[in-house]
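All protein chains but one are shown at their positions in the complex.
Each chain carries a letter (A and B) given by its place in the written order, and its residues are counted from 1.
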Amino acid sequence: MPPVVEVRDLRKLYRIGHAFSRDYVHAVDGVSFAIASGETLALVGESGSGKSTVARTVLRLEAPTAGETILDGTSVTRASEHALRRMRARMQMVFQDPYDALNPRMRIGEQVAEPLWLSGKSSRRDALHQAREFLRGLHLPADADRRYPHQLSGGQLQRVGIARALVTEPSLVILDEPTSALDVSVQAQIINLLVDLQAQRSLAYLFISHDLHVVGYLADRVAVMYLGQIIELGPTAAIFERPGHPYTRALISAAPVDHPRERRQRIMLSGEPTSPINPKPGCRLATRCPFALPRCVERDIDLTEVLPGHTVRCRRFAEEHQDGVWNPAPTGWKPGFDPAA
Amino acid sequence: MSSSAAGKGIAGMDAASTRDSSVLLDVRRLRTEFATRAEPVRVLDGLDFTLTNHHITGLVGESGSGKSVTAFSLLRLLRPPGNVVSGEVWFRGRDLMSLSEKQMTAIRGREIGMIFQQPRASLNPVFRVGDVLNHVLRLHRGMKGDAVRREAFRVFQEVGLPDPARILRSYPHELSGGMCQRVMIAQVLAGQPKLLIADEPTTALDVTIQMQIVHLLRSIRDRLGLTQLLITHDLGLVGEMCDDVLVMYAGEIVERAPVVDLFDQPSHPYTRGLLASRANRKDRDRLYSIPGTVPSLVAPPTGCRFHPRCPYARQICSDVAPAPEHVSANHWVRCHFWKDVVRDPTSAGRDTVAARG
Partner (left out) sequence: MATPEALNLPTTVAREPIINWRTDLGYWLGRNPVTAVGMAVVVLLVLMAMFAPLLAPYDPFATDPRVSLQPPSWSHPFGTGPFGEDILSRVMYGARYDLAIAFGAVGIALVLGCLIGAVAGFWGGVFDDVLMRVVELLQAFPQFVLAMAIAGALGPSFLNLIIAIAVTNIPIYAHLMRVRILSIKGAQFAVAAASSGNSRPRILYRHLLPNSLAPIFVQSTLQPGWAILSAAGLSFIGLGIRLPAPEWGLMVAAGSSRIISGQWWISLFPGLFIVLAVMAFNLIGDGLQDLLDPQRKST
């Protein structure tokens, strides 16, 4: 079965400084992935890793610098403005902060109806009716469609956000940290709702998050981003149990424990991410990586398949692993100084 | 603690508080209100708790539970329309609520330090971070000249800042979020306080940086024995770094327990619900979710404030506010039916560790 969405070598560069500046922020630097119907791909990474830029460029809310998104066999990237607006019904997004993602001066019903009639799927009047019906199915107050956003709670508003994204029966839904702005006791309600809706409608989810517990719970596959690149992509169990890339190892290791008895020593990365401005050719983690060697700085490699469906972008891992197992000792090497000299 | 041992309420219930030396902070019947157009809103309704010396105590609650207001009330940093109406806060033999503003200023920073969620926003952008640190050392420690420089250097090393000499000369905007939080912690440590109040200190930081700060705060407790009050909404963080936990719901503390006890045997339905609703990779069953939403403090529910969302609620819960009851020596809970809660084997009471063997 062909994937619902295929993203090929997506790039987004932002010029910084004056109009003729040669300095670019490489926000997204060659990202490729595909998601099948009914599948959840999680995109994890820290702030500045480019995961939100991926979301915006995949949906062409921002034009990518290069690369292409293909949705149900048609190119989103090459579509005309007019065609793109029609396509929007098939690719939707749920935003992080439900208070912020809804127009404060527009009735809920109208906002949920908008994608329906703007895409030409139904008349404006039918759209309002459908929106009301959809909202009713999400355990919202009966008159929710006539209310304004400030008259609902955060959890209710996120249901509205989900309704707006799903009312057009899209193929792809991008979930941009949909629970991180919500109260803890409400998060589970929203996660359950997302799981139910996916099962009913075979939705493809691109789930963007930094909460590894939720990622572990929801995702079928996980892509880990670091400074604009995917550095590891594989099945959820593999990523959590046998992470290959040193950054993935650190990230998984940094997830808070489930129980205080499980407190443990962790793989700690030193320092913080390097600048995404005009990155050098070598591995982008090399300056922080405890396992780095001089050759890591010289040249980077592409994502390399280490096991079926599990790809890693780490030279040492690709060269030294045996059946996906690699237990290196910290090298103590830091770029800029050579212990032998 | 030199206050009368006859203190009523919760303070007397904690085994720790009977031995004065082990209690650093003793909060009694703290009541904070916010003036509004109509009736004042009672945000904290007679808060009672103690902080054990050398422990990290977590104050967990959702937004609107009043956890940040608690911190601001303790330090008397609340500004109108907020106002502490009554209550006592005993700290090293003095009631902070009865001190003059001048005495209180001397305690803030010198004896009780505070760090916040947005580290960069809490640093003054026009000063070099070293200048502020030097000021703290001169003001609170009475240091002069070369001693100031050496001590500043030492404190920066202690919080794990690389290249202290360079960072001392930097402005906040030149530092990353994680480094700013380390600088904040350094400034607090420079005053050699007895208590550190940390209000969501890692929420704004990335996962890997978060864990660095957690380890730092943990190691500060281990090395210096600094008592800490960690205010957070994140149970993972609590499990990661706290010794004791206070669970707050709608302006009240509903459960207090040593951290392992809380995770092993949550006795308040709310605590149990929170623990059970956490997503987990190894258990992909449907998540338990607490029904309803956090109540508004403008019109809190009668009786037990959790009763409209509680699966165990009966008539008495909406009529009578439960008094705290002991589960074990250091573990108390405000619930009429906590024994049922503990015995209940259903998912809401799922023991996360036991379930996975």
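Throughout what follows, a residue touches a chain if its C-beta (ideal position, glycine included) is under 8 Å from a C-beta of that chain, and two chains touch if they have at least 3 such contacts.
Given the structure is predicted, the values throughout are model-derived calculations rather than measurements.
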| item | value |
| --- | --- |
| Residue in contact with the excluded chain [from A:V5, A:L71 or A:L102] | A:L102 |
| Identified contact with the non-displayed chain, of B:L24, B:V43, B:I56 or B:L161 | B:V43 |
| Touch criterion as defined above, residue of A:L61, A:A199 or A:I277 at the omitted chain | A:L61 |
| Residue of B:S86, B:S296 or B:S328 touching the missing chain in the full complex | B:S296 |
| Chain not shown: contacting residue from A:L118, A:L293 or A:L307 | A:L118 |
| Absent-chain interface as seen on chain A, which is shown | 56, 59, 61, 85-86, 88-89, 92-93, 95-97, 99-106, 111, 114-115, 118-119, 148, 150, 154, 161, 164 |
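Please note the rule applied: only the chains that are shown with their structure count from here on.
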| item | value |
| --- | --- |
| Chain A residues within the chain B interface of the complex | 46-47, 153-156, 183-189, 191-192, 195, 210-214, 216-218, 236-237, 240, 250-251, 253-263, 266, 268-272 |
| Sites on chain B touched by chain A in the complex | 62-64, 162, 176, 178-179, 206-212, 215, 233-237, 239-240, 242, 259-260, 263, 270, 273-274, 277-282, 284, 286-291, 293-294, 309, 352-353 |
